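Note that this complex is displayed minus one protein chain, with the remaining chains in position.
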Amino acid sequence: MEEGFNAYRQSLESEEQSIKSTQSVVEQAIAWFRAHSMFVLAYGTGCGAIEMPPTFTSRYDIERLGVVGVATPRQADILIVSGYCSPKTLKRVIRSYEQMSDPKYIIGLGSCTINGGMYWDSYNTIKKLDDFLPVDMYVNGCMPRPEALIEGFVKLQEKIRLNSSEAGYIKYRDNYAHYRANQERLFGAQVAPSYEENFAGMN
Amino acid sequence: MERKTITIFHGPQHPGITGNMSVELELTGETITKARTHVGYLHRGFEKLIERRTVIQAFTIVCRICVPEPDPNEANFALAVEQLAGIEVSEKATYIRVMVLEMARLAAQLLWMAGQSGSVGLGTVGQWSIYDRDLILDLFEALTGGRVYHMYIYPGGVRRELPEGFLERLGALLDYLQKRLVEYDRLFFDNASFQKRAIGVGVVKSEEALHLGYVGQVLRGCGLKRDVRRDNPYFNYAALEFDIPTQSGGDVFARALVRRAEMRESIKILRQVIAQMPTEGAIMQKLPKHRKFTLPKEDTYVAVESARGEFGYYMAGDGSEMIRRMQVKGPSLIHGFTLLESLLVGEELSNVALIMNSLGICPPEIER
Amino acid sequence: MKIQLKNSIAPLGALKKIFEHPKTLCYPEVKAQNVTGYRGFHINDLSTCIGCANCQDVCMNEAIDMIAIDVDKNPKNNSGCIPRIDYGRCCWCSLCTDVCPPDSLKLESECIWADDDSNRFLYLPKDKPC
Partner (left out) sequence: MQNLMQHFEIIQKTPTLYALHVSIETLFNTLHHLRYQSDFITLSQLTCTDWIEEERFELGYMLTNLERNCNLMVKCFIGRDDVTVASVVTLFPQAEVMERELHEMFGVGFEGNDTLYDFALEDWQDLPPMRREFDTLAYVQSHYDFRDGRDDNLDVKEQIKIRKAAAKSAKEAQGGA
């Protein structure tokens, strides 16, 4: 019996066959391409940004998996929220996320995105990231090691290939009122203009 | 022809910025006419959180203050607590602390090299130097149990004994790095494309440098020999032999050359530490009433030399278990505001990332 | 300083690295090597844990809950409680293991966990002697 990563992969493989039979060949191909070209927005929002250089350079070289960094939100598919978010950063993160084009995914890096982390009693960090943005994958650790970040990416690839209907950007579109209400509650009058009209031409 | 002035934000989401901060630039053509720094994207209220925690609880949080180089924070915290409480640290623990600090300095310089070379478009240097930094982090992992946040230098000593064969591993790594530094010279410091971009850019005037409180490579890059390790020795730096490299140019290239020489000095210090490391002795002086440890109603200021300059803590106790006030003085506060705002005026837009990297501005320590 | 032609050509020496063996760690295919003493997930030896809640007291992140267990594995456990750690709070500082009187709570070197459900990060330490 394998542990950890390999066990997860084995359990997926058996599932994969049953899911694949419901997808058409074209859908499978599109999902495969999506999963193997993930462009990451170079926005280091917190501590976690320090483990991103090792992940992207020669030691761990995540480009093996088709993950590349890009400079602008318009080109990016993945936003890594690397750790704690102050409300001031969160405003910018939301703006960056809304500028990205579908399909787009969020990885929450570190404990702080899950339940506040070690800044749980700080007046200037948010505690639950998924109140404000749809997070597709959480990576645990403080700092998460580069291996953990890679594992997050691999699991995200599996998710894209097998459960493309559960992606965060679809959740964001369907439950926009919920996310918007939370954003308005935190930012008050300073909240960014509503994004809702951009959903119109999509469905 | 009338020239139009436009205002742009350089950051926070920008690959050419050193962390999560932004500079508001007014541009006429390509030339910057006014710069204003904005911080606060990473404000976590450390100083407030520390007021709510006991001494040993606060110990785990201080290393998060500066992300690229957490160890000077731990050293400062330990120094301040020891000074207020009057705790003596054993010789072996002191040597281990010096070793940790110098390893952290090397790692930080290698990370800086990746940023600096990236800002002039030399991608290969970053691929190499971050690999080499990872080798140092591997040693940290074996020694402290953490890759980036070590939480190792504890008030009263250090937390763990040296693992078996650690000094040999460190010695082998130093041999390797010494060879690599020659290759870095060829690839980066002597590279014509870097020299063309860096020489004469971001010149700091040496006559105002001392008065305005600049520290670290900015001072040493304009020929002023100031280093906390020499001027105000802590731990046992007074007993170790090393030089303080200086350059006279004051520009980005001079600061790069200072850092290049400093890496060699760090290796020199580490070799002495390996040779002199005591084999016997305790590594930890237990704090009295460990979990309910109290600080007297006193205050102090301590400073260590980080990879980017003087890093100081002001600490005041009030006779209770909590620390009344701890204020951080990082090198980036003055560099990021007073210096950067004046240095950018008259420069071209493409040099912003170059200058910011060369000053080593690290936003988490500006706003804590 | 004068920039010489040599300085333009010398960096090309880096090309000789093409012939060296790649040094990349291929993580998902090759399992990561465990480091002894790395601060990873918690393990708790239930046959020695006394349920004293020292770990809960010292944790400044309030990451540790004491929860009741069904089966008593240690007769000396007066409270019948064992720690459970919220990994949305933990910072792996290992203070809880430092203050553990019977040394039952430890950190193992396993440390990788990614999940898409944020509510799963409440971790009951594995019952494993160390």
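In order of appearance the chains are A, B and C, and numbering begins at 1 in each one.
Criterion: contacts are C-beta pairs under 8 Å (C-beta built on N, C-alpha and C of every residue); 3 or more make two chains touch, one makes a residue touch a chain.
Given the structure is predicted, the values throughout are model-derived calculations rather than measurements.
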Where the missing chain makes contact, among the chains that are shown: A, B, C
Which of B:G11, B:G202, B:G312 or B:G360 contacts the chain that the document leaves out: B:G312
Which residue of C:I43, C:V58, C:C81 or C:L105 touches the chain not shown here: C:C81
Identified contact with the non-displayed chain, of A:S96, A:N115, A:N140 or A:Q183: A:N115
Contacting the left-out chain in the complete assembly, out of B:H14, B:R226 or B:R259: B:R226
Contacting the left-out chain in the complete assembly, out of A:S101, A:N175 or A:Q190: A:Q190
Positions on chain C where the hidden chain makes contact: 51-53, 56, 65-68, 78-81, 86, 88, 118-119, 122
For chain B, the residues touching the chain missing from this view: 39-40, 43, 45, 47-49, 51-52, 83, 210-213, 226, 228, 231-232, 299-301, 310, 312, 314, 316, 318, 324-325, 327, 329, 333-334, 337-338, 367
Residues belonging to chain A that touch the chain removed from view: 87-88, 91, 114-116, 120-124, 126-128, 131, 186-190
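Simple rule for what comes next: only the chains that are shown with their structure count from here on.
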Chain contact topology (line, ring, star, complete or other): complete
Chain separated most widely from chain B, comparing mean CA positions: A
Centroid distance [mean C-alpha coordinates] between chain C and chain A, Å: 22
Rounded Å distance between chain A and chain B, as computed from the means of their C-alpha atoms: 31
Contacts with two or more other chains, residues of chain A listed in rising order: 58-59, 118, 142, 145
Touching two or more other chains - residue numbers and ranges from chain C: 23, 60, 91-92
Touch list for chain C against partner chain B, complex: 1, 3-4, 6-8, 10-11, 13-14, 23, 35-39, 57-58, 60, 91-95, 99, 107
Residues on chain A engaged by chain C in the complex (per definition of touch): 3-6, 58-61, 64-65, 108, 111, 114-118, 120, 128, 130, 135-142, 145-148, 150-152, 154-155, 159
In the complex with chain A, residue positions of chain B that touch it: 12-15, 19-20, 40-45, 48-49, 52, 60-61, 64, 67-68, 111, 114, 126-128, 130-131, 133-134, 137, 147-149, 364
